[in-house]
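Omission of a single protein chain aside, the complex is shown with its protein chains in their original locations.
Let's turn to chain A:
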Amino acid sequence: MAGIEELSPAAGPVETRPPEGEIDEDEDEELDETILERLWGLTEMFPDTLRSAAEVTASGSVTVAKKLYSFSRAALWVGTTSFMILVLPVVFETERLQLEQQQLQQQRQILLGPNAGMSGGMPGLMPPAPVKM
């Protein structure tokens, strides 16, 4: 009689323990997630609004970074080529002119003494062109 009572469902929870050797296999079968999936699963502890806000921020900043990178590439190219076309030749020529004038001044100094080459002695210095309207 007591044996039948023991086996009936009303008897209460029965503690069963599988034999030792099977424990590791079962645990291994349950652990079919990779490390990354487990770490990602940890984020599920945060509330939904926080999770969605973080996701939007992250993707938004990636987009902004990409756009900024491509914009700065284009801007650098446009700036460099425009500078090259609009400003560089004049810079070259004025530098060359300065060097020439310096050289001539030095030559004059050597020829005529230290106080010779200063004012009015530079060749090629023409009076400014009259204002034409």
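Methods note: contacts are C-beta pairs under 8 Å (C-beta built on N, C-alpha and C of every residue); 3 or more make two chains touch, one makes a residue touch a chain; residues count from 1.
In this text, contacts and distances are computed from a predicted model.
*Asks:* The complex lacks one chain in this depiction; which UniProt name from "40S ribosomal protein S11", "Dihydropyrimidinase like 3", "Translation initiation factor eIF2B subunit beta" or "Mitochondrial import receptor subunit TOM40 homolog" does that chain carry?
*Replies:* Of the names offered in "40S ribosomal protein S11", "Dihydropyrimidinase like 3", "Translation initiation factor eIF2B subunit beta" or "Mitochondrial import receptor subunit TOM40 homolog", the one UniProt assigns to the missing chain is "Mitochondrial import receptor subunit TOM40 homolog".
*Asks:* Which of A:A58, A:V78 or A:L112 touches the chain that is not shown?
*Replies:* A:V78
*Asks:* Which of these touches the unseen chain: A:T43, A:T57, A:T94 or A:Q107?
*Replies:* Only one listed residue reaches the unshown chain, and that is A:T94.
*Asks:* Need a quick check: the contact residues on chain A for the chain that isn't drawn.
*Replies:* Considering the whole complex, chain A reaches the absent chain at 78, 81-82, 85-86, 89-90, 93-94, 96-97, 124-126, 128-131, 133.
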